[in-house]
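Only one protein chain is missing; all other protein chains are in place.
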Amino acid sequence: MKYKIAKLLVASSLAATLMTSTALAETELRMMWYNDGNEGEVIQKIIDRFEAENPDISVVLDVVPYKSIIESLPIQLAAGEGPDIARVTDLGGLGKYYLDLKPLVEDSAYWEESFGPFLNWLAPDSDQISGFMTQLTVTGPYVNKTLFEQAGVEMPGEGATWDDWATATNAVAKKLDIPIPMAWDRSGHRVAGPAIAMGAKMFNAQGEPALVDDGLKKMSQRLYDWHQDGTMSKELWGSVSGSTYLGANEDFANAQVVMYMSGSWQIPQFADKIGDAFDWWAVPAPCGDAACTGMPGGAALVALKDTEHPKEVAKLMDFLAQEENLAEFYGETLFIPGHLKLATGGVDFATDDPRAKHALETFSGAVPGISPVAFDLQGYKNNRIMFNALISRLNEAIVGELTMDQAYERMEDDVAKQLAEKERN
Amino acid sequence: MADTSTTRRSLASLISAQRGRGKLHWTDVFTYAYLLFGVLLMFGPVIWLVMSSFKTPSGLLEFPPTFLPLGQIEVQVDGHDKPLPLYEVTSQDGTTRQLAQVRRIGIVSQMVDPQNPDTTVKVPIDQRTKVREFRMAWENYTDPLERFNFVSFLNNSIIVTVVATLVTLLINSMAAYGLSIYEFRGRNAIMLFIIGTLMIPITVILVPVYLVVTKMGMINSLWAVILPGAATPTGVFLLRQYMLTIPKDLIEAARMDNASEWAIYSKVVLPLAMPAIAVLAIFSIMWRWNEFLWPLIVLNRSEVYTLQVGLNAFQGELDVQWHYILAMTVVTLIPVVVVFTFLQKFITTGIASSGMK
Partner (left out) sequence: MAGGKGGSSGVSDRVAAVAAWPVQRIFGLLEYPLAAIQRSVGISRMPWIFLLPNLAFFGIFVVVPLFINFAFSFTGGTELFLGNRVYTGTEQYEFLLDCETFGDPTTCREDRFWKGLYNTAIFIFFQVTFLVLFSLITALILNREIRGRGFFRAVFFFPVLLSPVVVALIWKWVLLRDGILNAFLVSIGLDKILFFVSPEWSMFWAVFVSIWAHMGFYTLILLAGLQAIQPDLYEAAEMDGASKERVFWRITLPLLWPNMLVVIVLALIKGVQIFDEVFVLTGGGPGTATQFIVQYIYNTGFTEQVQNFGLASAASVVLGIILFVLTMTQLAATRARDNG
């Protein structure tokens, strides 16, 4: 008897799962998504409303690890096996797989007005509409203000340079015996902003990538020196290899770091994790010789060309991109709006944490001051090649495997090699 | 094979006879010290992981870490809506008392005595320590599990594991039978070829296998995970080595009785090869259960996610959430531990007796 039931169970569950589900009467859209915080829940709520309004369309949110978005999605797209919509961060790099929504959306003027400059990131070579930013990010530092107060060191104000900050954070760390004066995310994107501040141009006169110049060398040399003199801990940049991302958010939350160079996306989790344990304070981007700038960036939700239901995809994208839906989305996720109108104060952020509010204001306020070079770099479709070359080679120099000069040579070489490989198509 | 146990016993008595006679030889001390250290080394990190998985995010950040998961006590104080965190405050004269914190401004925190909520005291933050109690952070488990369709992931994982193991056992044992019972031209070449494929790491041919699977239209179906790894060189090798030890007379006798080759395979050889098959079954179950990289590439629809893919879906771009990672690692560990505790005797004696000679 028992065996029979067991058999039956095995057989039925086998049958249920192995047969691919037969097509339903309604259209099913697949949206590939990854989560850094609560954004999956918020978007699901909005999707539920869409489904209620459009009973003939069902939307399935496939949450994947971020690793899949970076490594598997390009292969799936190349094989024609991708989803209908995806949340991506390689904005320009995947451009050839995007669907042009321009003829499909109800009001393309609304899209252009609301998402103007960002549409360009998604499609640098054309004026097509492919999607919108689920979040705009701005890189910039946080400081542990409480530590500054305890140490009695004055916090450098607006217009302070990176060198000022290095001196100040070292003073705080020395006084209070904090292990790490300054920490940066291990990411080429994070280094790019300060490098541009130091005068890096990133491109030559013809608009071709030219990663290594004096500005970049100035910043790289500082990062190298800071790692040698203990301003930065080798733990973050010195461990792991290649372009692997590492953050210092845990150490910062644990008050082990005085100043942490990261970006606006940390706000929700700091609000959650640190709360009022100390004053974590977003400060304006420190300055270099040329500018005081961070890097813009972010993730976008894009429609994909291989979809069998472009009309329905456009309908969903139209719905999600509506101002009130996006206001709700940005507000609840504490993301900086990637919608021009909402960016100027149209979002009511769902937090009563004064630190989070201040940080959101600081980062939103930094957007107009971002250097045009930084915008160009973010809009360049092969920018990940440059970021990866920068971080991985700089890193090998910092741990002593290469000299700085060898590292610069390798950076340029890496970029050239990969661009050449891409050109072969 | 059958005489292993008697061998073992006489060997054992031999060794014990050698060293008996009352006093401890240094090797005895070494033996038990080694084993004790082994237990600590093998289980310690796993237990530490399990304990850590019950800590809150802030608990995980603590140094030095506590062994037991602790959480800060919160108390309800009149005049405040939310419960307030409780601290132990050391005052100037060295006395300590427990106060609840209302808010913290800069390096000073405003606190109240829960018994006397009207007067607020200002305390420098370095004079307070959290009052904590033993508390399991079950939310590390429940949060991600509620967010995902856990039952569906589990179901998929079980189906993949069971079907793949059955397919593996069937085709590998058939191949092993063909390679061990018969003498035929090309046998050595095939054996060589199979052993040769043992050397290919799957990571290296990931893209070509993906292309093959795509052409077969199996993307986003569980078959894409089940089939590619079914013909395992290790399995064929292990089973064949074992089947070679089966006396040829048995097979000849069965042929005399007019049994078909299939009947000899399924009714004579398979039952005799059970210990080796059990070993392969257990390995196959573990391989399939633990598989991550390949399913991640071929399965991108949530209804076909296996547990390993699904439970990693919370891993974002920018945030390493150790509390979830630890908890979900423990979840995937549970079946392994269960299988192991029930079948460990089977596994270890099986591998030992199937010999790998």
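Couple of notes before you dig in:
Labels A and B are assigned to the chains in the order they are written; within every chain, residues are numbered from 1.
We take it that a contact is a pair of C-beta atoms (placed from the backbone, for glycine too) under 8 Å apart; a residue touches a chain by one contact, two chains touch by 3 or more.
Source: prediction; values computed, not measured.
Only one residue from A:Pro103, A:Gly159 or A:Gly242 touches the chain missing from this view: A:Gly242. Here one chain is not drawn; of B:Val75, B:Ile125, B:Leu206 or B:Ile246, the residue touching it is B:Leu206.
In the full complex, subunit B contacts the hidden chain through residues 2, 4-5, 7-8, 10-16, 18, 27, 31-32, 34-35, 38-39, 41-43, 45-46, 48-49, 52, 61-65, 166, 170-172, 174-175, 177-179, 181-182, 184, 187, 190, 192-201, 203-209, 211-212, 227-231, 236, 260-263, 265-267, 270-271, 274-275, 278, 282, 286, 289-293, 308, 322, 325-326, 329, 332-333, 336, 339-340, 342-357.
Taking the complete complex into account, residues 2-3, 6-7, 70-71, 74-75, 78-79, 90, 93, 233-235, 238-244, 246, 254, 382, 384-385, 388, 395-396, 398-402, 406, 410, 418-419, 421-422, 424-425 of subunit A touch the chain not shown.
In the analysis below, only the chains that are shown with their structure count from here on.
Put simply, the C-alpha centre of subunit A and that of subunit B have 33 angstrom between them. Residue ranges of subunit A in contact with subunit B, taken from their complex: 10, 13-14, 17-18, 20-21, 30, 32, 34-37, 40-41, 60-69, 71-73, 75-76, 79-81, 83, 89, 145-146, 149-150, 245, 247, 249-250, 253-254, 265-266, 269, 273, 276-277, 279, 299. Per the touch definition, subunit B reaches subunit A in the complex via residues 57-58, 61, 63, 103-104, 106-107, 125-126, 147-148, 155-156, 158-159, 162-163, 207, 210-211, 214, 219-223, 296-297, 300-304, 309, 312-320, 322.
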